[in-house]
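With one protein chain removed, the remaining protein chains of the complex are shown where they sit.
Now for subunit A:
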Amino acid sequence: MSFIVFVFFSVLGLMLFKPFTLPITQVINFIDSSLQNSEYSAGLVFQSKSELTSLGQIQRHRTEEKLAAELRDLQPPVHYKRFVIFLLGALATMLIVFTVFKATDTLSSNHSVKPENEMIVRAVDSSEGQQIPPKIIKQSVRVRYPAYTGLGPRSRESMDVKALEGSQITWSLQFDQKVDSVFMESQSAHYVMQSSGDTYQRSQQLSASGFYNFRFVDTLGKVYVSDLHSIETVYDEAPQVDIFNLDQFTSFEPDDEKTIRFDTQIIDDYGIGEAFIVATVSRGSGESVKFREEKIPFNSAIAKGTKQQVLSQQLNLDALNMEPGDELYFYVHAQDLKTPKPNVARSETYFTVIKDTTQYEFIEAGGMGVDLIPDYFRSQRQLIIDTEKLIKNKPNLSTKEFNSTSNELAFDQKSLRLKYGEFMGDEADGALTAQQGNPGIIETDNEDPLAEYSHKHDSANEHNLVEEEHDHESEEGGENPLENYVHNHEDPEESTLFAKSLKSKLREALNIMWDAELHLRMYEPQQSLPYQYEALELIQEIKNSSRIYVHRIGFDPPPIKEDKRLSGELKDVDSFIKQEDFEDSENFEALRKAISRLEKLIALKAKITPADQQLFEEAGNEMAVLAIEHPGNYLETLQQLKWISQNLDTKVEDLKRLQNGLLKALPEQEANPTNSKSRYSKLDALLVKKLDADE
């Protein structure tokens, strides 16, 4: 308001006095009066030459010259110095006046408490109202935050407190007249407020949310109760730790540079206290695993008390004495400054491993009893992919490269075939030699080149007991016609894990692989492809049927007969007795009763009895439990309960509002089976008997 008035008058003043417009006549007068040489002719300079007489023109010229020389020294008639001195003087006076007023407290009137913060105070016994009740003229809540927060104390007039856990709260009240004693009531406990002069004070360390009110006794012994106010405790949260720019799992080859880099961000609401990395190195596997834990400080120091910090860190695995096969898992531990016990937080755990090349175990088809997968071979699918790739790249490759790759593929095809041959019970047939051979050299045949020069002793057919098999094709041709009809256990080919149909399938697959290899060897990958596909299909089928085979022999224990089941030795089995009472903790008995009692009080317009007061006080305590989580929601109802339990005059509307609040606050009951009430007479019994008889 005052601001608007100020603006209005300033605008009005500006319009009337126009301090920023300088009329030219005024300027000319000023120059004429302050410069002797102007000869009162400065006005001529501002007139056009044509308007002047010849004498005038001469005088004008003279004045122009003189003025040009002297005008520079001319100062405008404004006294800056005096103005500055005046301004400073005014400021100093203001300051003195203000401090003097403040010191003598004359600025604050008797009713210093702002209306919105004013506490409503009611006399407990309202029968005699002649005396003027004491009035609170000054009230304040001073919150001193815990030292570690670094926050200065704050003082407020509003009595609803919201502060950090551990803060020191000091209430102080000042009355306009003498009072006998002042108490603070909080959760059915009374605390006497210490008086120092006419101010009453009480301090408390904040530990939990709750409610409080003041109660004071005046010099005549009359008791007054204030409004209820909430204390809301804010809890210091644990720091939040995040690690960035690092995968959860990293692995290094033994000869890599084994350093991991990551950024850590730590955020805390009242300041970070400490942070470090906790690293655990595990060595070995299985039962011989060993752990070693280390606490690694961050490279850059933690600035204590900062609310947010980003730290870059490097970890050298070698510095941690890690060897191939060792695993490192680490997390960042951070804690804040909270006293006496800091909040602790940790980041997610990150894993790092140095690969160990010496032990590399890969087990597949574990159910088959024998680990049949070779250390190295390309699968049929892989072969197909590679062959297709080769065909696609043919234009880009030289003939030599093309042929060489085709040959390599043929070699792989061969080793695959040999591997599958092992399933068939084929003797190694140089399977491992194939691997040892140099795939780069085009093999004309797979016979031992030294065969011609040596006497073969180590072969399975050393003594030429059986005719040497030279060709797989011939093997097929020489098949016994009875083979399909007899079950020949002696035949090593029959004594494999596979059923007969499966075996023939595998044999077929091997033959097809032969064809595939042949075409590859002939640098015709295009023609080899159909065979490869066919082989793949067959192998797939075989795999599937072998899975079924495994499933078929799964263990399925026979059911135990019912009469056997409970017929064991029972001498150590004892009956067991347990007794437990469930406390109906969330029953709110007093709240329920209070609602029902209120209904009666409202209907009968009855007076509140001491028993009622007791009931409402209990209800208030139960209500406080409900309200503690949301002090704001139930404050009014709690307040009303408080007053009604103090035997204050309460109107029917207030009672209704209280009942409303209580009903709203009361949690809904769970579904509960309940029985009905009845009365059976002799007549009913007769009827039921008759009904039963009729059935």
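The rule is simple: a contact is a pair of C-beta atoms (placed from the backbone, for glycine too) under 8 Å apart; a residue touches a chain by one contact, two chains touch by 3 or more; residues count from 1.
Note that in this section contacts and distances are computed from a predicted model.
This complex has a chain not shown, and the name its UniProt record holds, of "ABC transporter permease subunit", "Cytochrome c oxidase subunit 2", "Membrane protein (TIGR02226 family)" or "NADH-quinone oxidoreductase subunit F", is "Membrane protein (TIGR02226 family)".
Residue-wise, the contact with the chain that is not shown comes from A:603, picked out of A:4, A:55, A:132 or A:603.
Among the residues A:17, A:80 or A:680, only A:680 touches the chain that is left out of the figure.
Listed residues A:16, A:55, A:132 or A:577: the one in touch with the omitted chain is A:577. Listed by residue number, the positions of subunit A touching the unshown chain are 566-568, 570, 573-582, 584, 591-592, 595-596, 598-600, 602-604, 656-664, 666-685, 688, 692, 695.
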